[in-house]
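Here it is: the structure, laid out below.
Right, subunit A next:
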Amino acid sequence: MSGTKMARGHFRRRLVASTAATALIAAGVLVGTASGASAKPVSGGTLYFITNAQQFDNVDPARVYTGRDIAFFNSYLYRNLVSYKPVKGAAGSSLVADLATNTGVPSNSAKVWKFTLRPGVAWEDGKAVTCADVKYGVSRPFAADVITNGPQYLVDALAIPKLADGSSAYKGPYKKTGQELFDKAVTCTGTTVTFKLNRSFADFNYALTYPAGAPVPAAKDKGDKYDLRPFSDGPYKIAAYKIGDEMHLVRNTKWSQKSDTVRTPYPDDIVVRFGLDENVRDQIMLDDSIPNTVNLDGLQPANLRTFFADPKRESQRLNVIDPYIRYQAANVSAGHLDCLDVRKAIFFAWNTQALIDLAGGTVFYGVPGDSPVKSVLGLDYAPTKGNIHDPAYKIAGNPDEAKKYLAAAKTSCPATYARVTDPTKGFTEDLPKTASQQKASVLIQAAMKAAGMTVNFNFIPSGVYYATLGDTTKQNDLSRAGWAADWANASTVIPPLFSTPSSNNYTQNTNDPAFAAFKAKSDAANAMTDRKAQAKAWQELSQYAMDQYWILNPIFGKGQEEWGSQVGGVYFWDPQGTFGFGQLYVKG
Partner candidate 1 sequence: MTEPILKLEGLTKYFDTTAGGIFSRKKGTVKAVDGIDLEIMPGQTVGLVGESGCGKTTVGRTVLKLYEPTSGKIVFEGRDITNLSRHDMKPLRAQMQMIFQDPFASLNPRQTVGSLIGATFDIQGITPPGGVKVEVERLMERVGLNPEHVNRYPHEFSGGQRQRIGVARAIALKPKLIVADEPVSALDVSIQAQVVNLLDDLQNEFGMSYLFVAHDLSVVQHISDRVIVMYLGKIMEDADKHDLFSSPRHPYTKALLSAVPVPDPIKGRQRERIILQGDLPSPMNPPSGCVFNTRCWKVQEKCRTDVPALIQIAPNHRLACHFPEPA
Partner candidate 2 sequence: MADVAVVDSEVADATVVQRTPRQIAWMRFRRNKVGVISACVALFFIFGAYLAPIITRILGLSNTKTYPETLNGFAMPVGGAGGMSLSHPLGVEPGAGRDLLALLLYGSRISFSVAIITSVASIGLGMLIGITTGYFRGKVDAIVGRFSDFLLSFPSTFMIIALALPLTQRVEALHIAQDNGARIVVLVVFFVFFGWPGFARLVRSQAFSMRERDFVMAAQALGASSWRIITKELLPNLWPTAIVFLSISLPGYLAAEAVFSFLGVGVQAPASTFGLVLSDAVTYWRDDPAYLIIPSAYLIIIVLSLNLLGDAIRDALDPKNSPS
Partner candidate 3 sequence: MTSPFLEVKNLTVSFPTEDGLVRASNDISFTVARGETLAVVGESGSGKSVTSLAVMGLHNRRSAQISGEAILHLESGDVDTISAPEDVVRKLRGKSMAMIFQDPMSALHPYYTVGDQISEAWGLYNEGSKKDGIKRAIEMLELVGIPEAAKRVNEFPHQFSGGMRQRVMIGMALVNNPSLLIADEPTTALDVTVQSQILQLLRDMQKEFNMAVILITHDLGVVAEVADRVCVMYAGKIVEQAQIDDIYYVPDHPYTIGLLNSIPRVDQLDGRRLLAIPGQPPSLISLPTGCAFRARCSLSHLVPNNLCATKVPDLDEKLTGHFSRCHLTEAQLSKARTAPGDAL
């Protein structure tokens, strides 16, 4: 399992380039935007996907939360009320009505949203998709002990009271505790579903691009087991899903093109092969031995270069700026990296160059970033001052500068200084246990050593990496993490990463004296309706986070996709940060 690939499954957001779309640095402009655009798509054939994973993390619509999986299932199995437009480029980030006839009608300062269902949409058993199905689907994320992993926007935003411990008073459709509260928040009148929110939520329809808002027929729901065999209202249905082996999708004969303006199913069969080792996958891609294959995981860095240098593979690859930033979260709580000077020392000592080289170089991996908000977010991004723009900053690390800060730390925070410089102690970084992160640890160790610091590593099984970090008692001094905006608003970046003590905030900055002020400003920004003012607030907050070195050495990442010579219709679907699965076809 090559690290970048593996890790990608564990960054949990993908980016909407921007609704405003104007300031967008278009994705997919880096290396030839491939895809034989001239060829006409053909129907039929079998399309293969190959991956090292044993299974999809989740298949249950309420639990799917990785960009790739959302794009995959949205294209084939589920229909949401609204969807992103399945086209290349900036236009792909615009919303279109899908299951609904419109993209949502807000009222009461966007505290109430109404969607009307499209007629003629049927489940795979032929029954019509009803408003009750939508309501039932929306209710499921409330069953927090069954529906794990999914996005929490609906739970957070629907007008249902919260209990003292922060959980919703509604416990989901299985236990039915507080059902009446939910029934008030989500109502059906005919084919119109109405959502009552607890606050103004101008982007609420974007939150509904998550399948968590997709309908589920109550009769087919089997709780946890629904994750294996969700019911389809899309153009395909699951013929077989065997973990560790394959998922086989076949055409859903009850689906009709008339009722769907978004999807265009081409292949007859779609097969996802699980558990293929990286050597095997790379072999397939390099030899083009299975030409109707799409690689869901990337190539190993070494093979990546070979593949991208081969002129024969010109039309089988994409190298784009992806929606992710990768960074190290500094645990600023007492007893950890509670010393700004030490954090700065680490920042300056960091050998970003070697780490980038290791992961494929700037061509494939990314460039040093200067903000938690990625530049592709447009409006909300502004270059920050300091950090990588500091004259002393060197991309390959500046141990001398680091030592200066360490010297300062000696007086400003002697305990922390003593610990990080003690060869028998040092500080500890959490890393997911993948081959590439283990390799990266070598470089990190060498860089820290050069600056007179000691670093240890705590490798956590990759599948439980974030779950383990989420336990604040388990978190160490520094934790590697990644993030992508859920849609083109830093409201999906700054608050989750810094201003809520939720499980996505690995800085533990609630202990920071500046936290209260930061949170207040963040909450205010979140509630702003003036987009420009809001953007400015986000920029200031970004600057503050960077100044505090809550996160260190972010990388604005890139992503690559490869596919076989028989696969056509490939483009990079910006908002999902992955393929536009729905347009893929197998060349005749």
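As a selection rule, all candidates are chains of the complex that A comes from, given by their letters.
By our rule, a contact is a pair of C-beta atoms (placed from the backbone, for glycine too) under 8 Å apart; a residue touches a chain by one contact, two chains touch by 3 or more; residues count from 1.
Remember, predicted model here, so these are calculated numbers, not experimental data.
Peer 1: Only one of 1, 2 or 3 touches subunit A in this complex; which?
Peer 2: The candidate that touches subunit A in this complex is 2.
Peer 1: What part of subunit A is in contact with candidate 2 in the complex they form?
Peer 2: My answer: residues 2, 278-279, 282, 300-303, 305-306, 353-354, 357-358, 360-361, 396, 433, 435, 438-439, 441-446, 449, 456-457, 459, 461.
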